[in-house]
Structure formats: C-alpha cells, structure tokens
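The complex appears here without one of its protein chains, the remainder shown in place.
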Amino acid sequence: MKKIINDPAAVVAESLRGLAAAHADLVRVAYDPDHVVRADAPVADKVAVISGGGSGHEPLHTGFVGAGMLDAAVPGPVFTSPTPDAVQAAISATTGQPGALLVVKNYTGDVLNFETAAELAAAEDLDVRSVVIDDDVAVADSTFTAGRRGVGGTVLLEKLVGAAAARGDGLDAVETLARRVVGQVRSIGVALSPPTVPHAGEPSFDLGEGEIEFGIGIHGEPGRERIPAESADALVERMVAAVVEDLPFGEGDDVLLFTNSMGGTPPMETYLAHGIAERLLADRGIRVTRRLVGPYITSLEMQGISLTLLRMDDELTELWDAPVHTPSLRWGV
Amino acid sequence: MKKIINDPAAVVAESLRGLAAAHADLVRVAYDPDHVVRADAPVADKVAVISGGGSGHEPLHTGFVGAGMLDAAVPGPVFTSPTPDAVQAAISATTGQPGALLVVKNYTGDVLNFETAAELAAAEDLDVRSVVIDDDVAVADSTFTAGRRGVGGTVLLEKLVGAAAARGDGLDAVETLARRVVGQVRSIGVALSPPTVPHAGEPSFDLGEGEIEFGIGIHGEPGRERIPAESADALVERMVAAVVEDLPFGEGDDVLLFTNSMGGTPPMETYLAHGIAERLLADRGIRVTRRLVGPYITSLEMQGISLTLLRMDDELTELWDAPVHTPSLRWGV
Amino acid sequence: MGCNAERVAEVLRAGGATVAEHKAELIELDRAIGDADHGENLDRGFAAVLTALDGGLPETPGAVLKVAATTLISKVGGAAGPLYGTAFLRAATKLGDASELDAAAVAAGLRAALDGVVARGKAEVGDATMVDALAPAVDAAERAQSDGGDPAAVLAAAADAAKEGADSTVPLTARKGRASYLGERSVGHADPGATSTALLLRAFAESAR
Partner (left out) sequence: MGCNAERVAEVLRAGGATVAEHKAELIELDRAIGDADHGENLDRGFAAVLTALDGGLPETPGAVLKVAATTLISKVGGAAGPLYGTAFLRAATKLGDASELDAAAVAAGLRAALDGVVARGKAEVGDATMVDALAPAVDAAERAQSDGGDPAAVLAAAADAAKEGADSTVPLTARKGRASYLGERSVGHADPGATSTALLLRAFAESAR
C-alpha cells in the first residue's frame, strides 16, 4: 500500500484538518464526533440539508458544504457510515425551526445510522426527514438485496435540494423535490483497478490486467460482473445503454449528463468518455442540456468512471444553475 | 495498461472532443493542429495569454482557458510539446494589436517549439513575448542541465497574468509581472507510483512498494532521488524544507500554498498533506494567506503530490482574487 | 458461580480480545464480498467498550451491557454498529435490574438480542448475515437452558451453533447488506458479521467457564 498518510486510524481526522485549513472561509470542522458545517451555520429560516457517509468518496460530502448546497456533512471512517451521535451533532449545529433533510445513500449502514439520528432529533422536537437515494442501476432492485446503492446521483441531489433550501423552500417542498429527483436519476459505474482501504492495506479486490468490473459500487465492493477490457467506445456504449434503458430515458428527453472519475482516472480519460457519452446520447435523440465532468464522487484511488443521467425540466435547470459556493463546486459566486 | 481509451494515437483529440462538448460556453476547440481558445476569442484590446505543452497534465492547460486566465491553450501529444504551427494557430486566433504573452514551461521541447512560433508570429508583425517558468527546486539550476523544470508554479502564473491581462494591463506590464512571479515561486513534487503513457503501454518507471521518487517531474521522467517510503509528516516536512530553503521563504512572508495532486492521489491524501504543510509553515512563521488544493497539474494517473509556494503581496493577492471563469478554475463569476 | 456485573464485564473483555485478535481475518472476509472494514469497525468499537468499562463498572449486568451498547452505537458505524448496538441494548433492557444472571436470563438476553437485530435489519435466516449465526445460537441456548445447563453451558451451546451457522453462510447467496450487491458472486465466502458473531459467542463462552 502506498499512501501519503500517517496512522491509518487518523486519516479522516487529519484530512479534515487540511480541509479546515484550506477552506476556513466556507466550512467549520468539529472533531469527535467528526462533522463539517457551513462557516455561517446555523443559517436562520432555512431548511438545513445534511448528508454524510463513509469517507473515501471526497469531495462527496465534505467538499459540498457551503452556500447553496449542504449545511453539514458527516464523514465516517473510510467506507464506514458515521454513527448516529455524529449525525446528531451535525443536526444540532445546523437545524432550527424549518427542520432538516437528511440525504442518505442507500446502504444498510447509512440507512440504519441516519434513521437512528433522525429518531433522536425527533425526540428533541426537530422536524428531520430523510430521503434515501438509490440510483445505481447495476444492482437489481429486488427484495433479495439491500436494494440499489446510492452513487453519482447523490452529487446532483445535494446540489438541487441545496438550491431549493437556499431559495427558501419549506421542508415539505424540499422533501418532495428530493423524492422527485431520486425518481428520475440513474447511474452506472465501472472500475479498472481497485482502491486500497488504509486500515486494510490490501487492494479491495483483485482485477486482472485484461478485466473490468462492470457495475462497481463506490466502496471497493466488487461489481456485479467482470468483463474483458474493451475500447472506450464499447465500454461507454455499454454504460449508456444500461442507464438509458433502466429509467428509461427516451428520445426528446432533456438530461444532465454527469461523467464522474472514480478517483484514479485522470481528466484525459474522463473527458474522453464524456465525449463518447454525449455522442451516444445524441444518437438516441436525448438532449444533454447540462453537464458535470470530473472527480466528484470517488472511491479512494480507484480507477474507473461512472455515468449519471438526470432527466431535466425547467425547475431542475433553474436549481442546477443557482449559485453554489463550496470547496469543490462553485459557480455564480 | 488499463485506460479508458480507444486508439492511443487519438487520445488527445478524443479527449478534446469531450472538453468541447462539456464546456461549449467557455471554449472552442480546433483540431489538427489542436488548439483550444476562449469561446469569445479574440477579445478586443486585451493582451492574449497563451500556454501549452504536452498533454497528460490536465486540467493544465486546456482546463484554464476562459475569462481571467488563458486565451488559448495548445495541447501537444501526451508528454510531447506541441509543434510551432499549432502554437501559431493559437496565436492567430487570439492575438491582436496588444500582443500576446506565451507562458512556457522550461523543457527543451517546449522552449524550442514556442520560440519558433514566436519567431513566426514576429514575422507577421505581432508582438509576441515569452516567459519561461522554471520553479522546480528538485533540479539543480546549473549549466550542466537543461535548467529547472516548470511545474506547479505554472498554474499560479497563468491565473495571475490572466488576471493582469483581463484588467487591461499592456504587454510590457504583463511580461514584467510574469517575470516577477517566476522569481518568487518554487515547487517540489513526489511520486508514489508511475504514470503510463498510452502509446508506451508500460509504466514510465518502476518503483518498489517501499519507495518514493522525491523530486519527480510531471512527465514520468524519474525523479532526482529515490527514498524509502515514510510517514506523511516526514515526507511533507522534507518537501516544505526543500521549497522554503530554496528561495528562501522566511519568517513574516505571506504566501500562497498550492497543494497539488499528481492525478492518482485522492482528495483525502491531498488535504491531509495540505494540513501538514500549513502547520509546518506556521511553525516557521510563514503566513499562508491564499491556498489552492486539488489536482491542477497532473501526470496522467501518477500517484503523488507537489507543493508550490508563491510569495504574495497586495498586487498578487488582488490578481489571485480577481474573477476567473474556466472549465477547471472558477470564482467571482 | 454467580454471573454478576463484574463477570459480564470480564466476558465482554474476552470478546474485545477476540475481535482484536481476529481483526485482520474479519477485514479479509469483508474485503472478499464487502468493503474491507468489518474487522476495523468492530475492533474500534470493542476497544472503546473496554475503555468505557475501565472508567468504572456499573452495578448490574444489564447496565454493563447498556454501556457496551451505547458505546458500540457511537463507535462502530456501518451496518454492524447499529445491529450489534441494538443487540446489546435489547439484551440489556431484557435483563433489567437483576444483579446476577442465571441460565434462563442468559438465554432470554440472547433471544432479545436476536429480535433486536431482526427488527432493525429485516434479515431472515438464509440471507447470509449475522442472523445466520445468531438465530441458531439462540435456539441452542434455549435448548441447553431447558436441559438444565448453567450460564456457561448455555453460552457454549450458543457458540457451537453460531459457528455452524456462520459456516453455513459459505454456500449462500447474500440477500442483505453489502454482499447482496454481488448476487451469486457472494457464494463461496463466509459472511463477516456471522463470523464475528460466532467468534464473540465463543469468547463469551470460554470466559464464562
């Protein structure tokens, strides 16, 4: 294992220290339990938007704390959901009378820990709701699994509900919007190489030189299928087909296309894949009206990409374009 | 080799297609010879700022084309300087009576090719000047080498001269500023793993599990020294010492600290290193007044980081804070 | 021998020691079909439980288990944190204020723990989770108790059954938790949570002897 770290057990806290130093104008970091809140929290008369989950997916979620997006992020240990007390601390630091929406990625650990935190908050008379995002088409959505995972769609969801809360929407409206977004966003990921969890010290899975994990998650949990390495054209077609056919997206749809690097894949390849995806969508009569390209939801140093499609309409476009000012997503400010 | 590409010979052009699709509002891409210009180029009555070099360092330079930074970027093949005709095409597309400044990283190939382009431009009565940046303290600056390489300082230089040109400074002033910046910026890089050049298909160097290349460049050219792997605290101290002692930076200095990921190093480690560097500089009485953290000048998927320090003053701070609107650096807009 | 608060704390310490000892093995099991953190998570949690107990021993077995529960909930995270936390919490509640535990209390505590895990996680036997170890362990414990076993014998029976239950997850397709994403590719691997449950019960049983 080759990493720029000290003690594997301290990696999250030490990384947060760097985040705090780099972005003191935007975020405030509290430790043990670790949580990151907007520098100006609590923001009066605004629904708080809070998310979190295991670390190792940066900039998700800590890099998205700031005006127009998250009020707080709760980073757990690497790939491990944070505990309820940490979530509760984030709620306390940001939530007032308008209440809070918790954005929860659909993993058993996240769901259970955030659920408990919401119960604890309810006991303190705070109106805290949760929305669970499960946009990963790689996982069959059946009662025989823990359900679909939350992946790339989470980034878009956080931006959109953050914008809704920023413009003054109440908790009902923010929650309704969140469920609407969850209903029309879909993703698929692939891995070319595994990540290495610091405390494990070994790559999370073994992948031959000629192999790709198709339908990978963001935790180094192996994908659904192992396929032979293929050209970017073939691979992106496979990914686009999986996403488009799932919702399904169809001719005449306006979409936001989010081409995400899983961490170790550099901009050259990410943009290359993005260009192919744009072409394949155009071929299908699907119009890309907004895009996001880059490493926004990662899996440590894993090489790979994910594609996320969100069906757009006027309201979502307005919310997407609204100003955002966070360490890792910024425009209009 | 595991990459999301089609034909290695087409990787740059195909990646540019993705960039063009993703950022049509900001940039226009021309092919063969490849060059990327601001969507609104040429901008009247403004000194043009142009840079370029081998590809594989993205977002440098193509991701920095836009208002407040570069008017044009000229991407060569992977790790190979572009040819004079490509640079000349970029000059033609952006340069008017106020002239242009070429920002050239100090590599034999870049210097020779940009030099030739400048000569060709002069023959067409355009006032084109060059500034060569050589901020890498890893290389002894002697007549026994090609001189110091241009590395992380290039990102800062492009932002600062871009801002100066945007506020209306003339070519003399922009050139003087550029030389001043070059005089007070220093960098050092390390690699934990090598990059793989697509057409080569093999990692650019071989590094044992317990080894780090100290003083690495950005082309997979091996570093100056191979050291045993060590803790982040020890490694960052070694890096800070190398940079601080070189200029030297001293107690009471205001600096911009740029902690850069070489591509394959994820945000978790980059921020962790940044936090350590902030602490070590504070210990030395050096005040960090501005910072940039992230993958801004990379070497394909190489794992590693670089640290860049720029001595700040009021003018540089004002230029740094000035609005910038490019695919990969954006604020104030 | 009466099973008082001090004995229960000792039993928990033995559990902590076994988790520390098998940490790498549990990480490795989770690396194969999950995300390589189960051993790290449990070890972080049990280390904190031991520290909490070092800080002062509550008076009743139930209170000791409650300290363990709240510590696990606030230190483990992931799926295992709320599940193990709930298990210990429900057991603690079941035991109430009793100052000593007999065999019936031990069996009842285990039953409450299982009910808690199932209530939270909604897994059934055969889904390849910790329930596959805990459910047969509870059944065996109840049998041992009605056969007249003492607390140690009850725990020993539970540990044996849990081990068998954990082993039974190897040929199964996981249907809950992270391993379920793998579908049939989860076949051939022991479930990390079932394995840790078996290890803990074994350590409890040996310490209670």
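Chains: A, B and C, in written order; residue numbering restarts at 1 for each.
Just so we're on the same page, contacts are C-beta pairs under 8 Å (C-beta built on N, C-alpha and C of every residue); 3 or more make two chains touch, one makes a residue touch a chain.
These numbers were taken from a predicted model, which means no experiment stands behind them.
Trainee: List the shown chains that the missing chain touches in the full complex.
Mentor: Every shown chain touched by the left-out chain: B.
Trainee: Determine which one of B:A146, B:A241 or B:A282 touches the chain that has been left out.
Mentor: B:A146
Trainee: Could you tell which one of B:S51, B:T80, B:S130 or B:T154 touches the chain left off the display?
Mentor: That would be B:T80, which touches the missing chain.
Trainee: Considering the whole complex, which of B:G18, B:G66 or B:G220 touches the chain not shown?
Mentor: B:G220
Trainee: Footprint of the hidden chain on subunit B, which residues?
Mentor: Residues of subunit B in contact with the hidden chain: 9, 33, 54, 76-85, 107-109, 112-113, 116, 138-140, 144-146, 149, 197, 199-200, 202, 204-205, 217, 219-222, 224.
As a working rule, only the chains that are shown with their structure count from here on.
Trainee: With centres defined as the mean of C-alpha atoms, identify the chain lying farthest from subunit C.
Mentor: Measuring from the centre of subunit C, the most distant chain centre belongs to B.
Trainee: Per the centroid of Cα atoms for each chain, what is the distance between subunit A and subunit C, given in Å?
Mentor: Chain centroid spacing, subunit A to subunit C, equals 32 Å.
Trainee: Counting only Cα atoms for the centres, state how far subunit A is from subunit B in Å.
Mentor: 29
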